[in-house]
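All protein chains of the complex are present and in place, except for one that has been dropped.
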Amino acid sequence: MTFLLHRWYAAAWNDEILAGEPLYRRILGHAVMLLRDADDTVTALPNRCPHRFAPFDRGVVKDGTIQCGYHGLEFDYAGRCIFNPHGDGKIAPNAHLKPWPLAERFGMQWIWMGDPALADPSLIPDYGNVFNPELKTIRRYLHTESNYELVADNLLDLGHTAYLHGSSLGSRAIIQSERKVKRIGDDVVYELDAPGGEAPPLFQEVMPWYRNAKVDHWMTSIWRAPGQIQQQIAFATAGANRENADILEGLHLLTPETEKSTHYFTALSRAFRKDDETVDRTLYEGGKKAFTEEDFPMVEAIQREIGDRDFWEMRPLILSVDAGAVMARRILKRKLDEERGATEAA
Amino acid sequence: MTFLLHRWYAAAWNDEILAGEPLYRRILGHAVMLLRDADDTVTALPNRCPHRFAPFDRGVVKDGTIQCGYHGLEFDYAGRCIFNPHGDGKIAPNAHLKPWPLAERFGMQWIWMGDPALADPSLIPDYGNVFNPELKTIRRYLHTESNYELVADNLLDLGHTAYLHGSSLGSRAIIQSERKVKRIGDDVVYELDAPGGEAPPLFQEVMPWYRNAKVDHWMTSIWRAPGQIQQQIAFATAGANRENADILEGLHLLTPETEKSTHYFTALSRAFRKDDETVDRTLYEGGKKAFTEEDFPMVEAIQREIGDRDFWEMRPLILSVDAGAVMARRILKRKLDEERGATEAA
Partner (left out) sequence: MTFLLHRWYAAAWNDEILAGEPLYRRILGHAVMLLRDADDTVTALPNRCPHRFAPFDRGVVKDGTIQCGYHGLEFDYAGRCIFNPHGDGKIAPNAHLKPWPLAERFGMQWIWMGDPALADPSLIPDYGNVFNPELKTIRRYLHTESNYELVADNLLDLGHTAYLHGSSLGSRAIIQSERKVKRIGDDVVYELDAPGGEAPPLFQEVMPWYRNAKVDHWMTSIWRAPGQIQQQIAFATAGANRENADILEGLHLLTPETEKSTHYFTALSRAFRKDDETVDRTLYEGGKKAFTEEDFPMVEAIQREIGDRDFWEMRPLILSVDAGAVMARRILKRKLDEERGATEAA
């Protein structure tokens, strides 16, 4: 296992979990069921009956009650076993479903897969910049058949954009840009400055005032373990006062499904053309295309080549573009070792 | 391996093995070929040439002779190598196919996969109650992608019928019924009594005199290692003399194909409406639907969730409905340990 347990993971956007319609999603290898009750409370329970491991998606889950389709054990949305139709009907203490702690923040549900006693919602990083109500935010859920560290590597390096995303997110300006990587606490901060170049095609499309123009383009990405990347993407007319820049606030949240597959949540917020739905659509579809048609096929091909091998034992060549990814992988490795050590000590 | 070797396993219904048409079936992991010769003798041979392991189903098997499709070695239906077209034509002692002992009983072929010296047909349990010529018997062969113990668990617990088989084999009366489980020797005996309720839909259909009526319904199931479950299913008008009951004699024989798949033979016999073929069809199709559309998808989903893990190490919650299944699993476990011990000692 290469998963940190004592972390909040993005589990679902709020609107993915409808009242009366459970969302079944494997998270860190566990079959999870996300439920919204009539009072709008959301809970995360195992999608697996404790009796004989039947998945509840073969039963009846609605109106605040989960009925196993195999033997009719019933549970409420808090996981309590409330009805045993068999024998004397007694309910054993281990009949209850153990909920995973959830916290609602920024329009999404965050799940804690480790020791519930340690699940402090204040540990969820502050992404208020992205989910600022003054801005217009678009959100996406995507899925890829690759390990979450490979996806984080991809997000932490912008050197690939000119090659993989030439017609969408990349530009020659980015590749020639100056970049700095630094470590602040356990975060990795990646800064890029591309002055006087062209804006990437997708951004020219939604900010036509930068079309065919000299543009100052700069970005800051902050990686946090285990796989959260916040991005500030800025544009200004070349040489103009950067305080008047057009800024997009982006967020990428990676939640391991298994060792070789990842749930991928992204948000992108803007102050410009907030009410123009064509901009929403363009950013939504353009980003989706870049991820699913450009990044994922590449990262998934790499995942297949790696197979079950260890990434470092394959001795990758390190380039300057990898400074952020390597730093992040080292921090993550240390945290995994620490967590394992703490678990074994306890 | 979790298979008992020194047991008779149901291999095929007689009518599955036609003269001149070998039946290829994997049993306890072995590629088996069941053959009927012109004199109606049936033999079980490896479907694998001893020379280079070519499957005989790529050769020519007919008229009492098995010719390997690769090099033309020929065998008779007793497994004797009778022709070596190569070199001096000599036939080495290890060229012969080692037949597995077979015994014909109750209209089916039983196979012994262990030491042939121990293959005593009198060890086949007496299922004369089911295969009573006075009764009308329907027979079925089905197949499921799940371990045979999971299927036996299913058959040994009737608590699931109201949930999984609400429209076919289940009833509220069954779920509220009194049940007793006891051990008699190494058999598990499961008794259920559901007085004054409704008959399950499938039985109302074939015994219309119980439609919309108060019915006394009772059942006895007897499990025998490794996976044989005999059932007596009885109905009588509520409060009437139970000696006049309508009784169905059922049998379920589970033969492992692999660790994760099972051959499933069932028989169901009745004294009522013996000549009415619509009853045959209703019972055949109704039972088939209950197994293949209700039980198997559930048990196969559980098998996938379990994967390669050990059932007990997953710590299932034990309910009263499991009394029989748990008792059976323990007896089977002890027998497996005994057989392994005996093998290692020898």
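Just so it is clear, A and B label the chains in written order, and each chain counts residues from 1 on its own.
Basically, contacts are C-beta pairs under 8 Å (C-beta built on N, C-alpha and C of every residue); 3 or more make two chains touch, one makes a residue touch a chain.
Everything numeric in this text was worked out from a predicted model, so none of it was measured.
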item: Omitted-chain contact residue, chosen from A:5, A:19, A:82 or A:162; value: A:162
item: Of B:31, B:238 or B:314, the residue in touch with the unshown chain; value: B:31
item: Option touching the unshown chain, where B:5, B:19, B:54 or B:245 are the choices; value: B:54
item: Sole residue of A:121, A:297 or A:341 that reaches the chain not shown, by the stated touch rule; value: A:297
item: Residues from chain B at the interface with the omitted partner, ascending; value: 31, 48, 50-55, 58-59, 67-73, 84-88, 92, 94-95
item: Touch residues of chain A, complete complex, unshown partner; value: 153, 157, 159-160, 162-164, 175, 179, 297-298, 301-302, 305-306, 314-322
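The criterion applied here is as follows: only the chains that are shown with their structure count from here on.
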item: Between chain A and chain B, centroid-to-centroid distance (C-alpha), Å; value: 48
